[in-house]
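Partial view: only certain chains, each at its native spot in the assembly.
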Amino acid sequence: MAFTPATPDYAERIRESFARGKMMDLIGAEIAAIEPGYVAIALPHADALTQQHGFFHAGAVATIADTAGGYAAYTLFPAGTSVLTAEFKINFLAPARGVRLLARGRVIKPGRTLTTCDIEVAALGEDGGEKLCAKSLQTMAQVQGRDDIARPG
Amino acid sequence: MAFTPATPDYAERIRESFARGKMMDLIGAEIAAIEPGYVAIALPHADALTQQHGFFHAGAVATIADTAGGYAAYTLFPAGTSVLTAEFKINFLAPARGVRLLARGRVIKPGRTLTTCDIEVAALGEDGGEKLCAKSLQTMAQVQGRDDIARPG
């Protein structure tokens, strides 16, 4: 599906919003790609993000999945609106181990009120190979009349 | 529903597991209650957990919801098993603002393979009042033959 961004500065709006978000800083997440209807978020491995087996915590996986889907939706939102997560569901398919995670969020149905996104989270190994470790389906709400740049979540 | 814990030291197992978990430290989460089939996790407000409007990030909300449900399930798991999140779904009902969040995880269906939990996340205000801000439904898997104490996620 090819999407038309709602504003010419859609990527800049997302970078600006991301830079102000403190939770992304806390866990060390980074923007890996921004395209109309698509955003990827990378999360390098850090001890602080693990559970006792050395894998990424499910909460860290869910956090970047939510952010990737939220910003993918936001690429299609007009100026003067913000984005809120209404709900998401996430399935954990394999242990989230590796040098970094990559959450790829894609809009599958844009809408004026609700936008639905599909998100895959891959775990990248030292050899550059990747393995699908989580899959999420998410509903984002477009909030009208709030002019500041919104942060998903 | 009244549950019988599978081991007499169920609360100690959870405190020990929790203490080793690094993601809980990173966000500053604390155990608020442990009973058979029920665990509550508290998360005090911190700037590092916010998005740009000053509310808790959806990822932080989902992380403590997942942990509360996972440990609620784990209270009923026998020795020599560990707990893994198979999947969860979470609905965000109101902005997560306040002095702290409290995620209350309850087992609604225990099982040898799969355990289903219902989780509510409340936001507590300065006046002690609380508001329901998220609701989650979660499936936990019991992993056999791994003797170490497991961390949900």
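Letters A and B name the chains as they come in the text, with residue numbers starting at 1 for each one.
Note that in this section contacts are C-beta pairs under 8 Å (C-beta built on N, C-alpha and C of every residue); 3 or more make two chains touch, one makes a residue touch a chain.
Note that the structure is a prediction, hence the values are computed from the model and not measured.
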{"item": "Homomeric complex, total chain copies (2 given)", "value": "4"}
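FYI, only the chains that are shown with their structure count from here on.
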{"item": "Between chain A and its twin chain B, rotation from the CA superposition, multiple of 5 degrees", "value": "180"}
{"item": "Gap in Å, rounded to a whole number, between the CA centres of chain B and chain A", "value": "22"}
{"item": "Interfacial residue positions of chain A with respect to chain B in the complex", "value": "17, 20-23, 25-27, 47-53, 55, 57-64, 66-67, 70, 84-92, 148-153"}
